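Heads up, one of the protein chains got dropped from this complex, but the rest are sitting where they should.
On to chain A.
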Amino acid sequence: MDHLVTARSMFGLNMGVHIIFATLGVGIPLMILLAEILYYKTKDKDYELMAQRWTKGAAVLLGVAIPTGTIAGVQLALLWPGFMEIVGKVMALPFQIEIYAFFIEALFLSIYVYAADRISRKMRIISLILVAIGALASAVLITNVHAFEGTPAGFRILNGDIVSVDPWAAFFNPSFFVTSGHVAVSAYTTGGFVIASVAAFKMLRARKHNPREYKFHHKALMMGLVIGGIFSFVTALNGHESMQKVYEYQPEKLAAAEGLFETQDHAPLALGGFTDEKEQRVKYGIEFPWMLSFLSGNSFNTVITGLNDFPRDYWPPLFVHTLFNGMVIIGSILILVALVGVVWYKFLKKKSFPKIFMWAFVATGPLAIMGIEFGWIFACTGRQPWVIYRIMRTSEAVTTSANLHILFFYFCLFISYSWPQSPLYWCFILEEIRFLKSLLRKQIKKDVRIWVIHY
């Protein structure tokens, strides 16, 4: 493999794993917090139990988020020293502040988990709020570095030197709010739907023999659907805004996302299909006339620059069209499923869901995670060939360290990186699910016993 591709694969692979656990590390604490608050308000023991179970899950997820994140951080410095030199000089603030976010999250999560029984109920809620804030802040801040890569600000390059550095201008770069907002709300979307997904699955299993457990999971399902539904709607609105930012600041990314070759107004939105470079169009897709112009600039007259008006070597890979579509379609499905579920239960007052609904709920969690993966790979790959848009190419940022004989080493490392992260962790997670299940069974038996004694 070519040097640059190896470095990218190592980084992309690690990020692809990190992002799953990191996103859940932002989304699940919110759900735990809500469960604790609901318990506080309603005194319904089920919510307390929910908070306990989710906490255990969250702690294990974090056990993967932290090592992969540590790898990500160090990899950035090791694999992309050219990039990190600019970041170090201009964009170090978010990393710096993020450290405090990590500290807050780590401190209070440890307190919430290991000292749960020696702190007061109020202190538990406060700890959880701090955990949620820490997680959100770390996501927002690291995303800011990503936003900076797309819309760099706060410095100039003069004869190869970095001059007029303004760290706060870099921090508040043009896409900071929109991009960070998108990542934050999509993380809450994912948290909600993953909870809903697990709950729906358990309901399917518990349906006949255990009405008590069924009711418990039903509450969790509704919580997940409501939160996921609200946030997926916000995600779509904010995604629309992200798209306008991309139109404004990275036009070739937008053109590649839509497979648009010719510059035009009244440009169509292409859904599905594959971009064919030879025929200069999207094949097998559905076209919505004029929509792209409207969505990008709020007017059908908006002129969208096509790929042909950019130098060929500025083009991102054309498959990003599929990634972008994947994300948008998933977003629409999620909104729909949540809406149908909530209307069915709350407004039509039906007691139970048909099987097909249940399986749709089960699908939402994995779908949301796929949305996250699609979105990130689209955002990172769509920025190619730049690591900092129009300022530094990825090929200029990569480490000079490896020559051929080290490349072999690289490859081994690459294999070994993927080794602990994927198969092993998945084994653990399966094992963990089994364990949780037995725990759950025990816990429920206990609950039932307590119930029987009470009534």
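Of note:
One rule holds for everything that comes next: a contact is a pair of C-beta atoms (placed from the backbone, for glycine too) under 8 Å apart; a residue touches a chain by one contact, two chains touch by 3 or more; residues count from 1.
Operating definition for what follows: contacts and distances are computed from a predicted model.
The complex appears with one chain absent; UniProt names that chain "Cytochrome oxidase subunit II family protein" among the candidates "DNA polymerase V", "Cytochrome oxidase subunit II family protein", "ABC-2 transporter permease" or "Sulphur transport domain-containing protein". In the full complex, the hidden chain is touched by chain A at residues 52-53, 55-56, 59-60, 62-64, 66-71, 73-75, 77-79, 81-82, 84-90, 92-93, 95-100, 102-104, 106-111, 113-119, 130, 162, 165-168, 399-403, 406, 409, 413, 416-417, 420-421, 424-425, 428, 431-432, 434-435, 438.
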